[in-house]
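These notes concern the structure reproduced below.
What you see is the complex with one protein chain gone and the rest in place.
Each chain gets a letter, A, B and C, in the order it is written, and its residues are counted from 1.
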Amino acid sequence: MIRMRRVTKIYKGNVYALEDVTLDIEKGEFVFLVGPSGSGKTTFIKLLIKEEEPTSGQIYIADTNINQLRKWKVPYLRRKIGCVFQDFKLLPHKTVFQNVAYAMEVTGKSRRLIEQQVPEVLKLVGLGHKLDAFPDELSGGEQQRVAIARAFINRPPILLADEPTGNVDPSLGEGIVRLLEKINSTGTTVIVATHDKNIVDAFRKRVIALENGRIIRDQDRGVYGYE
Amino acid sequence: MIRMRRVTKIYKGNVYALEDVTLDIEKGEFVFLVGPSGSGKTTFIKLLIKEEEPTSGQIYIADTNINQLRKWKVPYLRRKIGCVFQDFKLLPHKTVFQNVAYAMEVTGKSRRLIEQQVPEVLKLVGLGHKLDAFPDELSGGEQQRVAIARAFINRPPILLADEPTGNVDPSLGEGIVRLLEKINSTGTTVIVATHDKNIVDAFRKRVIALENGRIIRDQDRGVYGYE
Amino acid sequence: MNRVKYFAAETWASLRKNIILAVAAIAVVAVSLGILGLVVMGWNMFTNMIKNAERKVGEVDLYLTDLTTTEELKAIEAFLASIPEVDAATIYFKSKDEALQEFKERFKDQPELWEYIDENPLPNSYELMTKDPKDVGVVVNRIKNDAPHPERIEDIKSASSAIEKLENIFDKFRQIGIVAVVALAVIAILLVSVTIQVAIFARRREIGIMKLVGATNWFIRWPFVIEGVFEGTVGSLVAILVVLSVKVWILDRLVESLQFLRLSFSAGLLAVLVPCILLGGVVIGALGSAYALGRFLEV
Partner (left out) sequence: MNRVKYFAAETWASLRKNIILAVAAIAVVAVSLGILGLVVMGWNMFTNMIKNAERKVGEVDLYLTDLTTTEELKAIEAFLASIPEVDAATIYFKSKDEALQEFKERFKDQPELWEYIDENPLPNSYELMTKDPKDVGVVVNRIKNDAPHPERIEDIKSASSAIEKLENIFDKFRQIGIVAVVALAVIAILLVSVTIQVAIFARRREIGIMKLVGATNWFIRWPFVIEGVFEGTVGSLVAILVVLSVKVWILDRLVESLQFLRLSFSAGLLAVLVPCILLGGVVIGALGSAYALGRFLEV
């Protein structure tokens, strides 16, 4: 599903955010991406949705080389990848409902479908009662859950989640990862970047550990491994 | 230092974010504020810096009733309280250096002092090499540490930190709390809102637990207490 | 000192960041003040034309009833010739028929106006010129008070009524001018204010953050005030450039080519206009930012 070949990303100022990363992630896998702050996890995700271009190396998603993707095709790539951003990236002038609905509108879904599915999914993340609130009016954890709802409303084949439990209490965080696991069990490939030792250790999935932009460990049924 | 008397905050839509909260926090204390997502931790902090007004009840800081504080005095209140915001609130068009320097400029500190102290403090949080980066060019954890540096650059008598370890790996998170502890040991009152069970359990400080806006537990040398 | 440097740096940064906005504000101020300057110059030109026209006209017409006898006519004509201010050589008797002829000539394109007239409704009249156009009023008064057979004099029309007409028009122009100038100034202030509001609006999150880290209101306000005044000033400089070029390249040439209209500029017009535009720019900038700040920067 996802193949990276010798991918290096150098930001201006000679920052090596990713260096010589090669890996394969198969369809239907569940992967934890761990590593200390600044090790390149968010960069990894940005490369997959073509928010950033790799400095060198090749990235294939469903056998398409996304480096060579035409500009106008990028939106269609992004529709196949649901993404929970570390800073949520909610539209500040839209309500919770509209924020989630937007991801469906973009793909031309009918109003009827939108009005039926959005509240359903929001209920799933525990926000059924906040449909008409604006992001400013939500607690940090609530915003994070809106971002999660938006990411999988279109049932994308790939789901990327950057720190999806960073702003919620441990029990809710576990609930969220359980939800991601459920989504994964329907065939969706899920990649979760996280710092949450407890969760990584509890779920025992494949763990890819980054440090200074390099993969230092790639382990099935792994643990967090930092102290 | 901080006294709350029957403080209630009701947001529009009849959301009880805080309900009948009464507590005292003495000068030099170190307090963890815990509770599930949406329990009112951020609201608690917003009330202390007068970003929101309580619906009812009194709040005293250093024996001043801040409800009755004149408008033009609010900035001077805020200068006495360093605050790490859950969403960082960095100025996007200023560099890391300028972001931290701004908090000093506001109080009329001299350029020489600023140029000496800002890099020092940034080194302390491990960002000595990112002085000229813009917030957009930082990882989530790096942004969080800039916010921490800005909060205590002016050595305020009170330091509030909302989820200061939400975006960093466990070891760095512990480092940050250790830093807060060091600041606390110089006499600063520190309040940390957090979800991080490991850290709360490790440091054994006073724990105030909120649920649905009510204080359900207030314990010296407490633990996180949720699972 | 430190403060001043800080504000200057802050303003400059904001201007550079929002360069689009700044250019827009400057363009709007320039357009408004430019139009203002052009209106004032055009108005001045027109005023001078009217004044020149006033100075040329010295005609008095005296309408007589049809009952006037030849003797009475003679007496009146003699009286007119005896008025010292009247240029006796110009006294001219225009008969009813001549008047009708002239009327028909003038409205030959609209024959319906006179085709069906059987009886000539126009009066006999005397036309005369004063020696000096200024004396029209004096002459009219003398005729009114001292003319023989006043009952035969139906009406006196003088250049002073023409002057009055011109002055009415001139007054109307002045009113239009004042209204236009005030309206434009208000538009300019509103537009500068709008651009400052937009600048505030674009940075409202930033401003919110600044307040949260303890910036006082004035610490936040000053850069915007300076920005507004700076934009107003630059805008007025552009307007001055435009006004001067229009004057040199267009209006001066117009004055030259249309000499028969006796257009001209008052001496010292520019010496007043240029500083006024500059001041206008500063005031517009200051008022614009003040209004914007008042509406949008309350805590």
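Going forward, a contact is a pair of C-beta atoms (placed from the backbone, for glycine too) under 8 Å apart; a residue touches a chain by one contact, two chains touch by 3 or more.
Source: prediction; values computed, not measured.
Asker: Touch partners of the unshown chain, restricted to the chains that are shown, please.
Answerer: Within the full complex, the chain not displayed touches A, C.
Asker: Using the definition of touch stated at the top, determine which of A:I66, A:A103 or A:L138 touches the missing chain.
Answerer: Answer from the full complex: A:A103 touches the omitted chain.
Asker: For the chain left out of this view, which of C:A13, C:V198 or C:V283 touches it?
Answerer: C:V198
Asker: For chain A, which residues lie in contact with the unshown chain of the complex?
Answerer: 49, 51, 71-72, 74-76, 78-79, 83, 85, 89-93, 102-103, 105-108, 110-111, 150
Asker: Counting contacts across the full complex, list the positions on chain C that touch the omitted chain.
Answerer: So the residues of chain C touching the unseen chain are 18, 20-21, 23-24, 27-28, 31, 35, 165, 168-169, 172, 176, 187, 190-191, 194-195, 197-198, 201-202, 250, 253-254, 257-258.
Heads up, the rule we're going with is that only the chains that are shown with their structure count from here on.
Asker: Taking each chain's centre as the mean of its CA atoms, which one is farthest from the centre of chain B?
Answerer: C
Asker: Which chain is in the middle, if each chain's centre is the mean of its C-alpha atoms?
Answerer: The chain sitting closest to the overall C-alpha centre is B.
Asker: Two chains share more C-beta contact pairs than any other pair here; which two are they?
Answerer: Chains A-B share more contact pairs than any other pair.
Asker: Please report how many Å separate the Cα centroid of chain A from that of chain C, as a whole number.
Answerer: So the centroids are 68 Å from each other.
Asker: Taking the mean of the C-alpha atoms as each chain's centre, how many Å separate chain A from chain B?
Answerer: Here chain A and chain B have centroids separated by 28 Å.
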